[in-house]
Structure formats: C-alpha cells, structure tokens
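A single protein chain has been removed from this complex, and every other one stays in its place.
Chain IDs A, B and C follow the sequence of writing; residue 1 opens each chain.
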Amino acid sequence: MRSDVTTRVLGTLSIAALALLAVMALVVTPADVNQLDAVRLIYIHVPLATVMYAAFGVTAVASVLYLLPRTRARKWDVLAGAAAEIGVVFTGLVLVTGSIWGRTTWGVWWTWDARLTTTAVLFVLFLGYLALRRVGGDPDTQARRNSIAALAAGIDLPIVHKSVEWWRTLHQKSSLLDEETFLHPHIHGSMYWTVMLGIGAFLLLFAWLLIHRYRLAKLEDRIEDEDLERALAERRAEALTGSP
Amino acid sequence: MTHVGYLIAGYGATFAVLASYAAWIVSKKRALARELPPEERDPRWP
Amino acid sequence: MAGKDLRIELRSRVATNQVGPFALLVLILFAFALDPDRGVLGQAAAGLFWVAVLFCALLAIQRSFAVESTDGARDNLRLSGLDPAGIFLGKAAAVAAELAALEVILGTGVVVLYNRSLHGPVLLVVTCVLATIGLAAAGTLYGALAAGLRVRETLLPLLLLPVVAPVLLAATRASEAALGTGSGDGWAWVRLLGVFAVIYVAFGVVAFGPLLEESS
Partner (left out) sequence: MDSVVVHLHAAVSLLGRFPALAGVDLDVAAGEVVLMQGPNGAGKTTLLRMCAGLVPVVDGEASVLGHDLRRDRRSVRRHVALLGHATGLYDDLTVADNLRFVARATRTASPVSVDDALSRLGLAGRLASVQAFRLSAGQRRRVAVAALLLRSADLWLLDEPHAGLDADGRERLDQLVADAAGAGTTVLVASHELDRARALASRVVTMAGGQVRANTPAGVVGVA
C-alpha cells in the first residue's frame, strides 16, 4: 500500500537521524567552557521546543481551516486534535529537559526562565484544550468549539511570551547569575550543526507521529460513525415495531 | 564527562516517552482496526 | 442584555451578598498566611489583590452563565433578534461592572488591611480598567465555550486561568509601580493590558456567534 511505504521510510529515517544525533551530541561535540557536558542537553531541548511550536502551529492552521466555511471538513478538526496531543507530549518533554538542565547549572529543579515559563503556561493551556475535546457532543458543534478554543489559546501565546519575557528581562538586570547566557550558551561550529540535525530528526519523528496519530483519530471517528449508523437503523426499526 | 547522570536522565526520559507514545498509537490503531471491515482499515492521508 | 444581567444581580443580590464578602475573606486569609509583621504582606499587596480579583472574576462568570443555563433561556436567546456580538458585549459589560465594583471593595480592603498608600492613582485606575475589560472579555468568551457542558465548573478555571495569566502578571507589575512597591515602568505593562483587552474583545465578538450555537 502506497502510504504505508512513506510512513515506513519516514520511520526508519527518523530513527537513523536520532541515532546520529545521539552520537554527535554525546560524543563528537565538545563540552562547554562553563557548563561542561551539561550543555549536551541543548541538542534535544531546543529541537523538542521547535517541534512543540510546529505541532501547535498545525493545530492553529487546521482550526482556521475548519472554521472557514469553504474549507470546512471534519478531517481538519481531527488533524488539529492529533497535532495538539503530540504538541502536549513534546511540551512536557521540553519542561522535563529544561528543568534537568536548570538542575545541572543552579542545583534547582525550576528556574523562572522566560522560555520555560512560557512553555509551562502553554502546557496547561493545551491540556485544557485536550480536556475540552473529550467532552463530546455531536460532531459538528464539538469540532467548531474545539477550533475556537484552539485559536483562543493560539492568540494568547504571543501575549504570554511577551509578558513573561518582559517580566524576566526586567528582573534580570539585577541578578548577577545571568540565566540568559547559561541557558543559551554561544554555540559554534559542530555544535550548531548538531542542533540543526536534532531539529531535523525530531521534525521527521513529528511527521511520522502525526500521520499515525491522525489515522488513529480517523479510525476513532469512523467507529463513532458506525455506532451512529447502527443507532439510525435501530431508530428506524422502532417506527415499524410501534415502540417509542 | 560531567553530569553523566543528568544526561542519561534527559536523553533517557525523552526517548522513552517518545517510544512508548509511538508504541501506544500503533497498538491502539491495530486494536481499533480489527473492529472495522478490512477495506476501510487504513484511511489515506486527507 | 447588560441591563438584564445587572438587574438579575440587583434582584438576586448574589454578587453583593456572596462574592463581595468572599473577596474580603480572601484578603484576610492572605494576611493570615503571610504574617503582616514581616512586611511580606505589604510587598505582595498588589499581587494578592489581583489574585483575589481573578478568583472573583471566575465566580462572576460562572454565575453569569449559570443564569443562562436553563434550556429554555438558551433557546430564547438564540431565537431573540439579538445578534451574538450584542449578547457577548452585553454579558461582558455586566461582568465588567461587577468586577469594577469588586475592585473598589478590594482596593479599599488592601489599602486599609495592608496599609498601602497610593502613589500613582492614575496608573492604578487605568490598569484596573484595562485589566477588568480583558478579564471580562476573555471570561465571557470561555464562559460561553464551557456553558452547557456537563463538566463546566471544573473546565472553566482550567481553560480560563492560563489565558488570563499575562493579565495577572501585567496588572500586578503595573499596580506595584503605582503603589511604589515595584520598580520598572508601569506604563509598559499597561500597554500590554490594552493589547490583551482589544484582542479578546475582538475575538469574542467574532467567536460568540458560533459558540452560542453549540450545546444545542
């Protein structure tokens, strides 16, 4: 089957890329002058964050497409849901790797670094979105509500980002230990390419996950439609037997 | 090699979570697929 | 629409009898928690004020949509000639009015209980106005989103609080600048509040129509 080839290729490609990344990140690239080897966490932390934004980007675009009457189709809502779920998984990982990194440099599990804080708000925001998706109701109204919620969360993102950044940079001037230089050390040469490799690898993985998650959601939808057809048939039978 | 523990934790957690998430998707897809007539089993890309 | 909501509040006195006293109670509880003598209370006064306002906003919004939750009421709203944007602005205005009244009560509460003096009153008033509009708009939008759903009591806070987090942040920083307890330029934060308010009023006006259609 055609499409199974693409996912298989995509799957093997992303695994190969991730393996290469691991080697490059843990062995080949040099340690950082201040952080020593802890800097190696950047090779997964930054790519995870990139995919996080990509996933929520897909959700936002799909939600807009669903809301536009011309392009309205259930598949967009299904895609939005699939991408959002993957996005939340990646956001969780960004927070985990971020806090581990914080631990290595300040001995504390959580630093109110602008980007980490924004990610935390994003995490809760889209957990709410996923909760809303599971509430149920008839497909059309449910899909419309999901799309509006996704956009409402989407337009909130830049505001959260801006406010948190101001908050941290204002605070920053006073503290000696400048979180900025530590969490975003100057990367050069092979380190830069490894981060790029990381982003590429994780994007491939994201594509693979999205296709499969999308198909799973389509199946779930189809099974719901099956139940609907059966209910419709039973309902029609009711009329013949004269019960309510 | 410093912070080895943290590196293992970071990389380990990331790959473990992603691998199990991928496995969960595939297994659930197989489980649901059995309930559907074969020709509808693998819906194409939109 | 706003008239109707406000008249409901006047008749039922829920806001004045329950939400107002609740707000003051929250202030007192904060005082217990933060032991006034060590001065922490004074420093955190602005933050505590806005956290209290946030929770009162949640209550006001849940009340505002509980009123509409009877099946008949929602049908009547849809059947009436009012267009959705009007309903949104009306309900948001009513929530904003209630919040404004609450802020006055809370404001005096903070000044009295936490003995804060007002340095930049103009900045403080502008901050309160913009933050209130933002909270009312986003709240009414999410109130409609969650209205009519089985789990709306728990869903509304989960959906709304992350969205209004920047309002809490900006309003607190701006208020601190006004109360003299914080550093930095309060007016930058006020501009952010303004942007938030404009965006969510506009989004609410557009999105309220389809939302009213939901939970048939």
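In this section, a contact is a pair of C-beta atoms (placed from the backbone, for glycine too) under 8 Å apart; a residue touches a chain by one contact, two chains touch by 3 or more.
Note that the structure is predicted; figures quoted are calculated from it, not measured.
Novice: Give me the visible chains that the unshown chain touches, in label order.
Specialist: A, C
Novice: I'm checking contacts with the chain that's been left out. Which of A:19, A:73, A:196 or A:231 qualifies?
Specialist: Per the contact definition at the top, the residue touching the missing chain is A:231.
Novice: Pick out which of C:67, C:100 or C:188 touches the chain that's been left out of the picture.
Specialist: Looking across C:67, C:100 or C:188, the contact with the absent chain belongs to C:67.
Novice: Contact with the hidden chain only, please: which subunit C residues?
Specialist: Residues 1, 4, 7-8, 11-12, 67, 70-82, 216 of subunit C touch the chain absent from view.
Novice: What residues on subunit A make contact with the chain left out of this view?
Specialist: Its contact residues with the unshown chain are 136-138, 140-141, 224, 227-228, 231-232, 235-240, 242-244.
One rule holds in what follows: only the chains that are shown with their structure count from here on.
Novice: Please report how many Å separate the Cα centroid of subunit A from that of subunit C, as a whole number.
Specialist: 30
Novice: Taking the mean of the CA coordinates per chain, how far is subunit A from subunit B in Å?
Specialist: For subunit A versus subunit B, the centre distance works out to 14 Å.
Novice: For subunit C, which residues are shared contacts with two or more other chains?
Specialist: none
Novice: Send over the residues of subunit B in touch with two or more other chains.
Specialist: Not one residue in subunit B touches at least two other chains.
Novice: Quick one: which bits of subunit A touch subunit B in the complex? Just the residue numbers, please.
Specialist: It is residues 1, 3-4, 18, 22, 25-26, 31, 36-38, 40-41, 44-45, 48, 73, 75, 79, 89, 92-93, 96-97, 100-101, 103-104, 205, 208-209, 211-216, 218-220, 222-223, 226 of subunit A that touch subunit B.
Novice: Which residues, counting only subunit C, touch subunit A once they are in their complex?
Specialist: 138, 141-142, 145-146, 149-151, 155, 158-159, 161-163, 165-166, 169-170, 173, 183-184, 188-189, 192, 195-196, 199, 203, 207, 210-211, 213-216
Novice: Which residues of subunit A touch subunit C once you look at their complex with the stated criterion?
Specialist: Subunit A residues touching subunit C: 67, 121, 124-125, 127-129, 131-132, 135, 137-138, 141, 144-145, 148-149, 151-153, 155-156, 159-160, 162-164, 166-167, 170.
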